[in-house]
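To start, I am sharing the structure in question, which I have written as structure tokens.
Every protein chain of the complex appears in place save one, which is left out.
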Amino acid sequence: MEKVRKIKNIFTQGAIPASFIGDSIQKHATNHKIGGHSIFLGQVRADEIEGKPVEAIEYTTYEEMALEKMHAIREDIFAKYPLTCLHVHHSLGVVPVGEICLFVFTSSAHRKPAIEACNELVERIKAELPVWGKELFADGHQWKVNKP
Amino acid sequence: MEKVRKIKNIFTQGAIPASFIGDSIQKHATNHKIGGHSIFLGQVRADEIEGKPVEAIEYTTYEEMALEKMHAIREDIFAKYPLTCLHVHHSLGVVPVGEICLFVFTSSAHRKPAIEACNELVERIKAELPVWGKELFADGHQWKVNKP
Amino acid sequence: MKVKFFGQLAELAGVASLDVSDVDSVVALKKWLGEKYPSMSAIGYMVAVNKKMAEGDISLSAEDHIALMPPFSGG
Partner (left out) sequence: MKVKFFGQLAELAGVASLDVSDVDSVVALKKWLGEKYPSMSAIGYMVAVNKKMAEGDISLSAEDHIALMPPFSGG
């Protein structure tokens, strides 16, 4: 059966609370077909750039394009792996160091599809979503660069 | 610097609460060297065996040997990957369907070591720890078999 | 046509968007931008036309929505 999925909003203003992640896991207790969950969390790291520590990252996006792209990625991943669920949350605005800015969550009957889908989602989100991070120091900023 | 790690207890009586997982994520907010977390969760699935649904899994272990083995696996993984943290929790006793029985949690500065270490830990835990699952039906049981 | 600037490009241009009327292709737009904002070409940005990535040259009309995007750095 083909399911038509709606475009979902993946963006959250500010950091993604750890309690939100716990609640999201809890909600899956009612799905008794799930045998494994895979989760990736991106956390803002206090990199030092010329002796100055990063204090936060400020994220911006081209929201309409990012949501359309995420929808296409989601469809690809559902077509490729036998998943029961797939959730993505990405921060916008300022996220202080130590806080969560990306939450990718996949579930399947057996562990391998959830693990592989989660990894592929993280790579595609970083490479394909029009989102930009600005690393904020106490007295300035620099634009974040993603390594492949 | 060589760190001497103590043998940790990985076993929890009954299911691992989702709130425990959320709290565990929250505790890592103070480590500003972390850039990525990878989490695997095993959840008890309501497999049907000849029309009878699994209602719970009851786990037993050879605890002394399992903890020594887990310690050796932990040392191997820390030697192989540049991780900041590595946590493993496994249930003992009865875990009802929909509940979490395995929680593997790795963190690193960049995402790849956390993701690869988490995957390797899950495979080694399933293959090498002396733990046994008994699938409980309403009126009987069968012994769980792990697929490779 | 409406031209939006994202990330570092918005910082360089000092605006989030502009109405541009005197270009009819992606190549012409890039040339116009290079003259107006000389520092922009060093960044190696991508161009999206109506939310699709433009590869090579394509013609543009007044109704098109253009986005100028530096390399992505989400996650």
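As written, the chains take the letters A, B and C, and residue 1 is the first residue of each chain.
Here, contacts are C-beta pairs under 8 Å (C-beta built on N, C-alpha and C of every residue); 3 or more make two chains touch, one makes a residue touch a chain.
These numbers were taken from a predicted model, which means no experiment stands behind them.
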Going by the touch rule at the top, give the shown chains the omitted chain contacts. B
Take the complete complex as the reference. Which residues in subunit B touch the chain that isn't displayed? 42, 59-62, 64-65, 68, 90, 101-102, 122, 125-134, 143-146
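The rule we apply is simple: only the chains that are shown with their structure count from here on.
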Averaging over Cα atoms per chain, report the distance between subunit A and subunit C in Å. 26
Subunit A and subunit B have mean C-alpha positions lying a whole-number Å distance apart equal to 23
Where does subunit B touch two or more other chains at once, residue-wise? none
